[in-house]
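One structure below.
What you see is the complex with one protein chain gone and the rest in place.
Moving on, here comes subunit A:
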């Protein structure tokens, strides 16, 4: 009896923790890990639901080889990076500025914070559809606004740069407030005395922002850069909904087809499971590389200070 009890106690101490993490890891193994590995397998086949037996048709690394020579894939990569840059950089800079303003001792603080966060609780689909109207060529709100400055209404979907700007505007509108609150949270952990002693030493507000706020925020900035970059690489809903024809081309000339939209097109429209799986793994590889580069750059910047 005594022995049993001590055994139970030992299990409770050393064994039971695994039971607490089991529900998460069990589900994750089935719906996260296994599909990842299975995607790798599918990417070596010519699997298409339209040809019976094609799931057993192994093609080795042919899908990857084709992908490297696929102009549409190159185009999708360029679009993804381009839209990513045009949306992430202004978004984070704006967020930094907004956070700085929100950090003053404001009246109606909660209301102001809620105001900037409204876009975050709006669904990506709703954002894209509303901006579809705003960016419409005929009778779109923005073209009406720009009419005095432009000769002809801008066809936001037709041209590369215009469509990039439109898609980036949706992303920026959606995420700026969220990032601003993250920066604000980090700013509030900076002890006030540091600003006080700096202002005694005659540092201007800009100098205080540059030499106290920004360095203290560095880990948070790195965090948001990594998260936004990953988000930008996975951009799908905005370009998907911006092309109202729904053929997943991302514009008549694929001018705003992102990698994930291309993946979706291969998978869903063209039924090329093997090829789409190769795109998925390549995208994952790109994501890992870019995350690593981010980290390394961040470390380098830190060590230079």
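Definition applied: contacts are C-beta pairs under 8 Å (C-beta built on N, C-alpha and C of every residue); 3 or more make two chains touch, one makes a residue touch a chain; residues count from 1.
The rule is short, and it goes like this: contacts and distances are computed from a predicted model.
Participant: Assign the chain not included in the display its UniProt protein name, restricting the answer to "Protoporphyrin IX magnesium-chelatase", "histidine kinase", "Sugar ABC transporter permease" or "Aspartyl/glutamyl-tRNA(Asn/Gln) amidotransferase subunit C".
Facilitator: The record for the missing subunit names the protein "Sugar ABC transporter permease".
Participant: Of the listed residues A:72, A:234 or A:270, which contacts the missing chain in the full complex?
Facilitator: Considering all chains, including the one not shown, the answer is A:234.
Participant: Taking the entire complex into account, which one of A:46, A:59 or A:127 touches the absent chain?
Facilitator: A:127
Participant: Sort through A:101, A:214 or A:301 and give me the one touching the missing partner chain.
Facilitator: A:101
Participant: Which residue, A:93, A:114 or A:297, contacts the hidden chain when the whole complex is considered?
Facilitator: A:114
Participant: Hey, which subunit A residues sit against the chain that's not shown?
Facilitator: On the side of subunit A, residues 12-14, 16-18, 20-21, 23-25, 27-28, 31-32, 34-36, 38-39, 42, 98, 101-106, 110, 112-119, 121-127, 129-134, 136, 138-139, 141, 144, 147, 173, 177-178, 181-182, 184-186, 188-189, 192, 195-196, 199-200, 205, 208, 220, 223, 230, 233-234, 236-237, 241, 244-246, 260, 263, 267-268, 273, 276-277, 280-281, 283-284, 287-288, 291 touch the unshown chain.
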